[in-house]
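As you look at this complex, bear in mind that one protein chain is not there, while each of the others sits in place.
This part shows subunit A:
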Amino acid sequence: MTATPVSPWRLPRRRRSPLPGLGLTLGVSLVFVSLIVLLPLLGLGWQLAQLGWSDYLWVMSDARTLASLRVTLTAAAAATLVNGVFGLLLAWVLVRYRFPGRAALDALVDLPFALPTAVAGIALVALYGQNGWVGSLLAPLGLQVAYSWSGIVIAMVFTSVPFAVRAIQPLIEELDPAEEAAALTLGASRGQIFRTITLPQLMPGILTGTGLSFVRSLGEFGAVIFIAGNIPYETEIASLLIMIRLDEFDYPAAAAIAGTMLGLSLVLLVAINLAQTRLYRRYERGA
């Protein structure tokens, strides 16, 4: 038996990914994500780490902190509810009906993303203030929107409604009208069809839309502070309190509140993602 010489060409080479450029693109994206997202978060984490557990509890149990969290959470929840219903309606109208101005309305939905939120806040005050167009109509009824809790809700709705609409819209487009027709021939009423066929199929979108809208509302700053009135214990939102603590050079307190808000948002986002996967796995992918 003669030994075959191993040619240098046959030496095992580094296996290459079938998609070229993986290393480069992944590297660039990781650097980018680190600079934009991770580094600031790390700063927050570092601040939090300076804080002992008892310090943290002390900051968080402060009456003003708790009040601001209560205001933020209830207003965000209310805004989310409004967005869930109104966003579903708006998305439905945009997909199912053809009317003049539909394209304009469709584009308008994204406006809150494009507008500086502070501008939105000022505009809302002009509208809902005591002398504003809408505010002056509501004042005689004893309803005060600007500088109150409901003002906060309106500002939050404004800045987060695109999330709800844009998350639900594609699912409405995917609905099969034949399924509705089938349900009709099987004797279902319009109400039953909406409850048992339409709504369950839109659920993943409603979940994402309202979830993102809630998280966005929790963190909204610009639009809210102009309309909220910012009265401590009453209409002061958490992100404003963070700002105030920073102004007072009370970094630990600011970090504690910010960390709490961040943790809450993170838990929510992960929960939505899990629920989402579950909903989809059920019927989108076969076994």
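Basically, a contact is a pair of C-beta atoms (placed from the backbone, for glycine too) under 8 Å apart; a residue touches a chain by one contact, two chains touch by 3 or more; residues count from 1.
Just so we're on the same page, contacts and distances are computed from a predicted model.
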{"item": "Absent chain [UniProt protein name; select from \"Ion-translocating oxidoreductase complex subunit D\", \"Sulfate transport system ATP-binding protein\", \"Dihydroorotase\" or \"Aspartate carbamoyltransferase\"]", "value": "\"Sulfate transport system ATP-binding protein\""}
{"item": "Absent-chain contact - pick from A:A155, A:A183 or A:L241", "value": "A:A183"}
{"item": "Touch with the omitted chain, as defined above, among A:Q50, A:S136, A:Q192 or A:T277", "value": "A:Q192"}
{"item": "Contact footprint on subunit A, counting only the chain that is left out", "value": "176, 178-179, 181-189, 192, 196-197, 200-201, 282-287"}
